[in-house]
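Have a look at the structure that comes next, please.
Shown here: the complex without one of its protein chains, the others still in place.
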Amino acid sequence: MATITGPLSGDAKNTVAEALQGALVDLIDLSLVAKQAHWNLIGTHFRSIHLQLDEVVALARTHMDTIAERAVALGVNPDGRAATIARTSDIQQPESGWIEDGKVLATITDVLDGISKRMYERIRATEEADPVSQDLLIAVAQEIDKQHWMFQAQR
Amino acid sequence: MATITGPLSGDAKNTVAEALQGALVDLIDLSLVAKQAHWNLIGTHFRSIHLQLDEVVALARTHMDTIAERAVALGVNPDGRAATIARTSDIQQPESGWIEDGKVLATITDVLDGISKRMYERIRATEEADPVSQDLLIAVAQEIDKQHWMFQAQR
Amino acid sequence: MATITGPLSGDAKNTVAEALQGALVDLIDLSLVAKQAHWNLIGTHFRSIHLQLDEVVALARTHMDTIAERAVALGVNPDGRAATIARTSDIQQPESGWIEDGKVLATITDVLDGISKRMYERIRATEEADPVSQDLLIAVAQEIDKQHWMFQAQR
Amino acid sequence: MATITGPLSGDAKNTVAEALQGALVDLIDLSLVAKQAHWNLIGTHFRSIHLQLDEVVALARTHMDTIAERAVALGVNPDGRAATIARTSDIQQPESGWIEDGKVLATITDVLDGISKRMYERIRATEEADPVSQDLLIAVAQEIDKQHWMFQAQR
Amino acid sequence: MATITGPLSGDAKNTVAEALQGALVDLIDLSLVAKQAHWNLIGTHFRSIHLQLDEVVALARTHMDTIAERAVALGVNPDGRAATIARTSDIQQPESGWIEDGKVLATITDVLDGISKRMYERIRATEEADPVSQDLLIAVAQEIDKQHWMFQAQR
Amino acid sequence: MATITGPLSGDAKNTVAEALQGALVDLIDLSLVAKQAHWNLIGTHFRSIHLQLDEVVALARTHMDTIAERAVALGVNPDGRAATIARTSDIQQPESGWIEDGKVLATITDVLDGISKRMYERIRATEEADPVSQDLLIAVAQEIDKQHWMFQAQR
Amino acid sequence: MATITGPLSGDAKNTVAEALQGALVDLIDLSLVAKQAHWNLIGTHFRSIHLQLDEVVALARTHMDTIAERAVALGVNPDGRAATIARTSDIQQPESGWIEDGKVLATITDVLDGISKRMYERIRATEEADPVSQDLLIAVAQEIDKQHWMFQAQR
Amino acid sequence: MATITGPLSGDAKNTVAEALQGALVDLIDLSLVAKQAHWNLIGTHFRSIHLQLDEVVALARTHMDTIAERAVALGVNPDGRAATIARTSDIQQPESGWIEDGKVLATITDVLDGISKRMYERIRATEEADPVSQDLLIAVAQEIDKQHWMFQAQR
Amino acid sequence: MATITGPLSGDAKNTVAEALQGALVDLIDLSLVAKQAHWNLIGTHFRSIHLQLDEVVALARTHMDTIAERAVALGVNPDGRAATIARTSDIQQPESGWIEDGKVLATITDVLDGISKRMYERIRATEEADPVSQDLLIAVAQEIDKQHWMFQAQR
Amino acid sequence: MATITGPLSGDAKNTVAEALQGALVDLIDLSLVAKQAHWNLIGTHFRSIHLQLDEVVALARTHMDTIAERAVALGVNPDGRAATIARTSDIQQPESGWIEDGKVLATITDVLDGISKRMYERIRATEEADPVSQDLLIAVAQEIDKQHWMFQAQR
Amino acid sequence: MATITGPLSGDAKNTVAEALQGALVDLIDLSLVAKQAHWNLIGTHFRSIHLQLDEVVALARTHMDTIAERAVALGVNPDGRAATIARTSDIQQPESGWIEDGKVLATITDVLDGISKRMYERIRATEEADPVSQDLLIAVAQEIDKQHWMFQAQR
Partner (left out) sequence: MATITGPLSGDAKNTVAEALQGALVDLIDLSLVAKQAHWNLIGTHFRSIHLQLDEVVALARTHMDTIAERAVALGVNPDGRAATIARTSDIQQPESGWIEDGKVLATITDVLDGISKRMYERIRATEEADPVSQDLLIAVAQEIDKQHWMFQAQR
């Protein structure tokens, strides 16, 4: 079977592989958690938050593809299966059932805060090893921070 | 906290709730498994299958929203969290790492075959209880069957 | 003068004619009531509800055409004149003047609840007589139920 | 409850309010009558007239929104409920049932002729009181006159 | 050679196969007959009918693909070759040469009437065997009936 | 250096020049104030108001161009430099830092109220001198009044 | 033969008829003269002027239709035949053959200046008789003046 | 002043210049005559013919540009001024005032017949001299013939 | 009944009529054969060939309309009925049932090869009689040859 | 009142806040200065420069939003009010009145040169503190430099 | 290895192969030379010429594909490698470094003049051998001549 080789090897490759896999898990789980809230949301601000959560889902889906395809281009296998997400995600899960709008704002603000912090660690970790991967992570962080602000602003 | 009431109640509501939650899990997991294959695929038919898997992802994402929003409209809470998917999905998971194109075709054919079978059970189960939910499940089945044919055809 | 003949006759035709005329009156009046609220709405949630009411108007206008044209295709004359709507509509009318947002949410929720109930009766009534008309009514019910959920969710 | 204040008050406001409410009733009833004819039309010129009636519906719907929103912007409540239309409209109603194409052309020509005449009265009435409302009524009259010509031309 | 398997087998599969092949022949032949009339039409209503016939062609082409691909998804081979159409179509063929507009309206009305009748038989025949195929046939019947009305209306 | 000559001269030109320059300053400053609020807004209605403020910015940008280009077409130099805006604008400026949503609604309502009043003076002032400029100012007033209503409605 | 009747009669109708026919001749001849220059232009500023002349053609073609259709809506026959244009146009004709860019700028500036002057006369003439026609002429004058400025500005 | 030189010279250039100028006059006058009929048309087939005449206008405008720009590319000055059209056009002019639909069909059929005949002469005349110009004329003839058929077909 | 007359007569007309009718039969049958293969295809190259066959169908449908409408414009009746295609087509028909991808490539290559040869004969045959028809046939031949190359290239 | 917290604090936050506020002032003032020149421009190169200045306005408006929203996402209040721009901008202001094209090219070249220099200082200043903000400033600098070249190139 | 066979053979094929390869080299080199000038251009007419050169690049890229794919369809291998272009192109190369606008106009006019002359030779050469290839070359010549005119016109 053919193997994919990319521009990195050794420690650099391992460092970047870890950062990209971590970002992938964050983004896939963000898409699932945001959909969960999008559906089970309830409260007087329903419509605004319902729509904004779909913008979060859209950004998570766009970037998960970019991140995973960067991994493959480096010869690293991304793992986005449900069990992997469930086992390795650092995102605090919402409870099942209806979620009131204030609760959603607090939860998603926390989720985005955590993802942002981890993205900055990944940005620092990949700076030496791979400026191309770092650039993709910077783009993710910018959009995560923007959503983080918007969810804070409407609490 | 407000509660959502819809046109069903009692057994009918329970029957439909179960069918929709089952369909939701199938569709979310299908989107994850198809992306996993989309990224880790390798082999001479790479490009055709890579593109077709993204059509499967698109159909899964479109229908998961319709199905989940039907559940909410009935006053039923959909659950699409990673742990729920990992624990309750009936889809046979692909192994991690590179997957050769022949293997992908076989795997996705099996996955779609299983989903199709379960969708027909749900179509039968909801016929009496809720023709509106049944109509949505029929639409899912039609597209699943079409992809099932196409993956079989290129083995 | 030419007459239009369609695939039905006798009791089946009468049953379906009644169901379609009823649905038509509901949809036309829904479009008028939702516009009335869209214009006279007032309150802190003005913008969200103002926009969502226009989605209700759009769905009512789309489906009133489908339903009326199905009637004509069966050789049945739809009647959508103002006097007919005013006289035969079962929709509780809003008072004139400004309507506060909480009142709008309650009113529209009730209106949609009533329409949904009547649509399910029509779905049952047409099942034997005409599966094509039933299919159109199922599509109406699905969108009415979805709006019904969303208006409930933001009370 | 908040009240909406606009740039007018006293007699000017009353004059404009009356003109806008009159225009609103004309436009909503025009949209209903044109749809009624669109559906129940029969005759060798069916297709041309069927399509042109939908252009009339589209213009009526576009302008009813502009007119009603101008009223609200002036602090005046528009009233577009079915009973109000049925009671206060000056438009001669078509009979129920099939309408032959020649009859439709004659009826709609008369309807548009009456609306045009009333619009010119409103244009004169609002000239002093509110040039902004007048400008919107001028735009309505221009399109009504154009349709009036086209329906005359094909008799 | 690989074979395609779908969700049906035995009698159910045979019943549905027959219904879908019949619908396919009707739709392909409708597209050919409507084009024939579109080209050879003559008369004062030329333009309206010329354009409307292309709407019929468009609907026939869209649905022939849906129907044929449903057949394949069930493991059934659709047959749309010219000889098959010529031999098995139940559609009364127009004569060669110029066709006057009144003749075209009568002919196409008859053609659509026949197709409608056969579609309702297929809808009944597939109800038990395959609700997914039935749903596709219902969608075809709705559009055929609508065109049937429009061609009748302008006679 | 070439000079631009237009259809006006003398007093008429001076009157119109003053009206257009005044409208230009109002519109440019409105675009800046609305962006300031769009960015520094905070509160539970963040999303609705954040989006609506960008509609205000868009209308201000569109009309500032129309107004300034009308001035140039008359041979009058529009002045839209920051110092001119800062020195001559009649718009009450928001304070720096975060602005709560209720405060934003009140501020923007006042800003739009003042602009509306000044636009009506300009409409009256230009009636004799230049019906073309008056027509552009009427169009501005209509959209300002509409936004004025919407900001009032959600207080 | 049917005749078209509109909202005007007597002197008012004659006044407006004359204004609209004059505007129509100006606009048709402007479209021909601008195309003539668009094709025969030569000089270092070829590309800018070549493109801008097509904007003039586009505006002339759009407004000639609006003006002519207003005439018809009033029951007045517009006359846009070549001989009528050649005989009644007040536009100074360019010579045949190549035209240098400076000459084109001077010529088109003069042409637009003349049209603008005549449009203002028509705006004054129609104010009493028909505010709807006046409004259309105001829209023409605004765009003519804008092009007049732009051609002057680049001399 | 610069002169434009192209690939032709001598007799070939003269032959082609004459053919292109002739085609230009035909196309400009066709656009004027078709608009004249589009506006002054009256009769029961008003809408179909009104719309089709605008298709003729569109084709005439598109091709007049192609033909004139081919002339310029050959160093030949096209002449599209009103007086040139009025003096040199071979197209029989319609009378002023209302034109009944049957008359329009007969007139436009004749106009298109004449243009077609002249285009074939130009196609023959340019075959040796310039296959590029001939190719453009062939494209014109094809669309003229198609419109010629359609106007004949609805007489 | 009206008759359509075009620019040709006598032998020229007969020659072109024969060429166009032949091309029409080829193009209609190509669209049917390509759809047949599009549906019944099987094999590892399924997706590429399935998609490319739809490009062939699209080109056949586009050109059959151009060719048939050229015939009508010449006063010649095109005949595209199923029986005519079945009886007069020179295209070798595929067998019923599944067709393996290699077989499809070989079959379609042969079909396109035959059509290309016949198109070149028609191009030669029409050169004298009608350069306009020849130009349309040249356009067909170019696209047929391009598809012919692409099907050969992937064998 | 809620406060917005982002990923930075202390000196890093202050450094980035200063850089972003500086960039915001540059971009808002660039949009005003470029519009001023866009309107008051005169000279033979009017059209090219008039259009290019609007591209500068568009880029300034796009980036001012990105920069201000990054500031807010960091919990920093952007200040874009007219008085702030007038007081703190480093951009040399154009004089009022007509500006000849050569003068505009020189002025805008200088303005862009100054902005570019300041952007590079901000890029260096933010490198350590916040790679995300730095990335946005790099994107601004790239487009400023490109416009700087283009204005230089046409002097 | 498969070989591609097309409709030509022997001398005809050789003649056409030479013409198409020559056209391909001209078009690829034109795209490179025009880009070189697009980038290194300087002078007061920078913007107009910069934009127009990209239109030349676009036309060269579109036609190089058509020409090369025609060659392949004939079984002839196109050669578009850099060394082939550098060695066989007849286009006079621009010097490196900045190129003033007057120089660019002269250079590109010459380049287009040469290409036009060679295209006419190829049109003549392929007339007998292959009318399809000739038709593609005629389309190239028409656009080259048009650009040739435009570059001449602005010298």
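Here the chain labels run A, B, C, D, E, F, G, H, I, J and K in written order, and each chain numbers its own residues starting at 1.
Basically, a contact is a pair of C-beta atoms (placed from the backbone, for glycine too) under 8 Å apart; a residue touches a chain by one contact, two chains touch by 3 or more.
Since we're looking at a predicted model, the values are computed, not measured.
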Selected residue (touches chain absent from view) among B:Ile4, B:Leu27 or B:Ile42: B:Ile42
Where the missing chain touches subunit A, by residue: 2, 4-7, 69-70, 72-74, 131-132, 135-136
Missing-partner contacts on subunit B, residue numbers: 41-48, 50
Subunit K residues that touch the omitted chain in the full complex: 1-4, 28-29, 32-33, 35-36, 39-40, 42-43, 61, 64-65, 68-69, 71-72, 77-87, 89, 93-94, 96-98, 100
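As a working rule, only the chains that are shown with their structure count from here on.
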Rounded Å distance, subunit I centre to subunit K centre (Cα mean): 31
Interface hub residues of subunit A, defined as touching at least two other chains: 42-43, 45, 48, 153, 155
